[in-house]
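Missing here: one protein chain of the complex. Every other protein chain is in place.
Chains here go by letter, A, B and C, matching the order in which they are written, and residues are numbered from 1 within each.
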Amino acid sequence: MLLKTEALTKNFGGLTALNKVNFEIEEGEIVAIIGPNGAGKSTFFNLISGFYPSCSGRISFMGKDMTGTPTHEFACSGIGRTFQTTNLFTDSTVLDNLIIGYRSKTKMGMLDAIFNTKRARRDEGASREKAGEILEFIGLTEVKNQPVGNISQEAAKRLAIGLALVTEPRLLLLDEPAAGINHGETSELVKLIEKIQHSGITVCLIEHKMQMVMNLAHRIMVLNYGTKIAEGTPREINKNDRVIEAYLGGTKHA
Amino acid sequence: MDLLIQQVVNGFTLGSIYCLVALGLTLIYGIMEVPNFAHGHLYMVGGYVTFFMMTLYGINYWVSGLIAGIVLAVLGILLERIVFNPMRNSPSTNKFIAAVGAMMFIEAVARVLWGSDFRSIPAIYDNVVMIGGVRLTEQRLIIIAGAVILMVALYLFLKHTLIGSTIEAMAQNRDGASLVGIDVNRVAMLTFAVASLLASAAASLSGPIFLVYPSMGALIIMKVFVIIVIGGMGSIPGAVLGSFILGMTESLGATYISSNYKDVIAFAILVLILSIKPSGLFAKGGH
Amino acid sequence: MLKLSGINVSYGSYLALQDVNIEVNKGEFVVLLGANGAGKSTLFRTISGLLKPTSGSIEFKGHKIEQLPAFKMVNLGISQCLEGRALFSHMPVKQNLLLGGYVRRNDKEGIKKSLTMVYELFPVLKEKENDLAGSLSGGQQQMAAIGRALMSDPELLLLDEPSIGLAPIVVQQVFDAVKIVNKAGKTVLLAEQNAHLALKVSHRGYVLENGRVVMHDRSDVLSGNEEVKKAYIG
Partner (left out) sequence: MDLIKKMYKTKYIAYLAVFALAIAFPYISPNRYYLTVVTLGFIYAIAVYGLNLIVGYLGQLSLAQAGFFGLGAYTSGLLSLKLGLSFWLSLPIAAVATTTVALLVGLISFRTRGHYFVILTLCIGVIIHLVIEKWDSLTGGVRGLIGVPIPSSIGPIEFKSLESQYYLVLAFLILTIFVMSRIVSSLVGRTFKSIRNSEELAATLGINVMKSKLLAFGIAAFFTGIAGALFSSYIRFLGPEIAATHLTFEFLLFLLIGGQATIAGPLVGTLLASGITESLQFMQEYRMVVFGALLIVIVKFFPGGLVGATKSLKAKLEKRVNQRKKSGTNLPSKGESHAAKNRGFN
C-alpha cells in the first residue's frame, strides 16, 4: 500500500469540509475521486499533499506517518501534485519551470554557488538533463524557451503535470487535469496519464469528465458533503444508488 | 494610587488619539488592502493647518479644527486619486512602496514649507479640574470626549446610513459592491475623506498638549501599524481595542518601567505578539 | 433584450471565450450549460462589466453596454449573482438586502415592496434577517444572494451556478423560486453544470464548451440530446 488515510478530517471555521475519510491507494493503480462541486475533493488533495494541515486523522505514505509534516516534506517523500487552477512560475520560461522543479533533488548550497564548485556544476547539469527528459515526456520540447504566458492552455496543463513529474514522485495527484480543454486534447491527456502510470508512477486524479474517469480509473472514490459515500470499480460506481442520487438529486432516471 | 489613576487617564488620552488615527487607517486598509504609510502624515498636516488657522488668522480653536478637517478630507481624496487609485492593480509590494513615496513627499513638503521646528497649538482650555482627587487639564478631557463623540458618530455613519454602509460593503466584498450598483471609486474617495478627517481631528485635539512638527507623522504611523496588527487589519473594534491597550501600556510603561524606552514598548509588544501568533491577535484569517 | 455578438475574451494569450453569440428575449428563462472551465463564469463577468471583452459587442435593450463599468449595469436593469455569492458576510442579512436596493435608495416605497417580495419568496430570510450573512447555510446564502439581486428590481437576472455545493433538495427550492421570479416577468439567464434540473425549469439552453457555444436549442430538445445527456447528466 502506497498511501493510507485514516479518519482524515478538516474543518474550516464551522464547516466540515472533509469528514473522517478512510482511503487507500495501491502502488501502480490509477484512482479517481469524484463528487459534486464542493464535496471536499480538493480539500482531500490538499491534505494528502500536505498543503493544508489536517484537523484530525492520520496520513501515511509508504508506511511512514506523514501527519503534521510540512508541505515540502510531502514532495520530498514522493508525492507530486498539480492544482485545479494551473499553477506555474509565470515569470519564467517552460524550461526554467522544470529546472526549478528538480531543485529538491539537488544538494548544492550557497557556498557551492559562490565558488561554482563541481557539485554546483553537476547539480546544474543534472537539473537541465532531467528537465529535458521531462520536456520530451510531456511533449513540450519545442516551446521550451517560451515564457509560460505564451503557451496554450493545454500546453500549460501538460507543463503543470511535468512540473509535478520532475520532482520524481511515486504518487502523482492531478486536480481536474482536463478542465478547460477540448475533446481531442482530453484524449491526448488520457494517453499521457496512461504513459505516466506505465512508467511506474501511481496516479490519483479528481475529474468531472465522467467518460474520462470511467475509461481511465481502476478504482473510484465518491465524496459528497465531505464524506466518502462509495468506493469501487467504475462499473460498481455506475450502478451505485447513492452516487446517482448525489449527482442527479433524487430522480434516478429522467 | 493617585499616580496610577493619573497615568490611566493619560493612557486614555493617548489611546483616544491613537484610536482616531487607527480607525482611518483600518478603514483604508479594508477597502484598499494596503496599509497607507502616509496616513500619519495627514495627521501631521492636520496639526499644522489647525495651528496656522489659529495663529495666523486668529480663528477660533473649534473652527480651525473644522477647517483643518475639511482641508484634510480634500487632501485625502487627492491622495487616493493620485497615488492609490492608479496603483490599485499593482502587486502589493509596489502599492506599499508608493505609499512610502507619498509619505516621504508629504513630510518633505512640510519641512520645506514650515521648517523642522516644534510648534504648539495655543492652549485655551488649560484650566485644571479635580475629579475624584485627580488633577486633570480640561484639554485632556476634551481629547477623550472629542474622540468618543467622533467614534460614536463614525459608528452611526457606518452602521446606520446607507452611504456609510457602502464602505463596509466594499471592504467585505468588492465584486459584490459593484454588483449592487455601488460606484467603488466614489466609495474609495469617501473612505479617504473620512479617514483623513479623523486623523486631522486627532491632531487638532492633541495639538495643545503634544507638539506639532514634521516628523510627528512618522512616529504615530508606526504606533498605529502596531495597533492594527494587534487588532486585526481592517477590523474596527480591533482598532479601538488596540488603541487603548497601547495607550495604556505606554502610559503605565513609561511610569513604571522606563520612560527612556517608552517608545520601544509598542514595537516590542508587536514583535512578541507576532512571534507567538504570526497572523495577529484577532486575525480573521487571510492576507 | 440581451444580445451578445462575437464576444471574445482573453486572459493574456489564453482565449477564454471565442466568438460567443447569445440572445435572450424578454421574459425568457435561458440556461447556459457547461462543465468547469468551459467559460460560464467568464461570460457572466463579461456581461456584468467586471471583465472587458477583447472584441465583440453586448447590447441590452438596444444600448451597447460592453464598455460600461459594473456598477452602472444595475441602473440599467441587469442584476447578477456571482458564483461564490459575493455576499457582505459580516453584515446582517437585511443589510445585505437593503444594499441590494442601493441604486433605488430614494425610492423608499419601492424598496419596502421589494423587501416584502423577497421575504415572501424566501421566508427563511425573514427569520434570519438579523443574522450575519456569513453565518447562514449554503442554501440560505444562495437565497440571500438572489434576494439581494432582486432588490434592485432588475429586468434581467443573471445567476451563476446557484447550485454549487447545495443539497439536491435545496437546489430544487432555489430553482423553484427562480421559476416564480421568471413567471413574475423577470428575464433570467442561468449558468449551470447541473443540467438535469436546469433544463427542466428553463425555456431554452446554450451549451458552452471550451469557450465556444457548441449547441443551442429549446430545453426539452436539449435534455433529449444524447451528447448533452452523456456530458452533463451522467
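Everything that follows uses one rule, which is that a contact is a pair of C-beta atoms (placed from the backbone, for glycine too) under 8 Å apart; a residue touches a chain by one contact, two chains touch by 3 or more.
What you are looking at is a predicted structure, and each value in this text was computed from that prediction instead of being measured.
A.B. asks: Of the residues listed, A:Arg103, A:Lys195 or A:Arg242, which one is in contact with the missing chain?
C.D. replies: A:Arg103
A.B. asks: Looking at B:Pro86, B:Pro122 or B:Pro237, which makes contact with the chain not pictured?
C.D. replies: Residue touching the chain left out of view: B:Pro86.
A.B. asks: Among B:Ala22, B:Val49 or B:Ala102, exactly one should touch the missing chain; which is it?
C.D. replies: B:Ala102
A.B. asks: Give me the subunit B residues in contact with the hidden chain, please.
C.D. replies: Residues of subunit B in touch with the missing chain: 34-35, 83, 86-87, 90, 92-94, 96-98, 100-109, 111-112, 218, 222, 225-226, 229, 233, 260-261, 263-264, 267-268, 270-271, 274-275, 278-280, 287.
A.B. asks: For subunit A, which residues touch the unseen chain?
C.D. replies: Against the missing chain, subunit A presents residues 49, 51, 70-72, 74-76, 80-81, 83, 87-92, 96, 99-101, 103-106, 108-110, 112-116, 120, 123-124, 127, 146-147, 149-150, 163, 166-167.
Heads up, the rule we're going with is that only the chains that are shown with their structure count from here on.
A.B. asks: How would one label the connectivity among the chains shown: line, ring, star, complete, or other?
C.D. replies: Chain contacts: open path, no cycle.
A.B. asks: Which chain is in the middle, if each chain's centre is the mean of its C-alpha atoms?
C.D. replies: Chain closest to the assembly's C-alpha mean: C.
A.B. asks: Just how far, in Å, is the C-alpha centre of subunit C from the one of subunit A?
C.D. replies: The separation of the two C-alpha centroids amounts to 32 Å.
A.B. asks: Cα centroid separation between subunit A and subunit B, in whole Å?
C.D. replies: The answer is 48 Å.
A.B. asks: How big is the gap, in whole Å, between where the Cα atoms of subunit B centre and where those of subunit C centre?
C.D. replies: Each chain's C-alpha centroid was found; their separation is 41 Å.
A.B. asks: Using the touch rule from the top, collect the residues of subunit C that touch subunit B in their complex.
C.D. replies: Listed in rising order, the residues are 48-50, 69-75, 79-82, 85-91, 95, 98-103, 105, 148-149, 151-152.
A.B. asks: Please give the residue numbers of subunit B that touch subunit C in the complex, ascending.
C.D. replies: 162, 165-166, 168-169, 172-173, 175-184
A.B. asks: Mind listing the subunit C positions that touch subunit A in their complex?
C.D. replies: Residue list for subunit C touching subunit A: 12-14, 35-38, 138, 161, 163-165, 167-169, 171-172, 193-194, 196-197, 209-210, 223, 230-231, 233-234.
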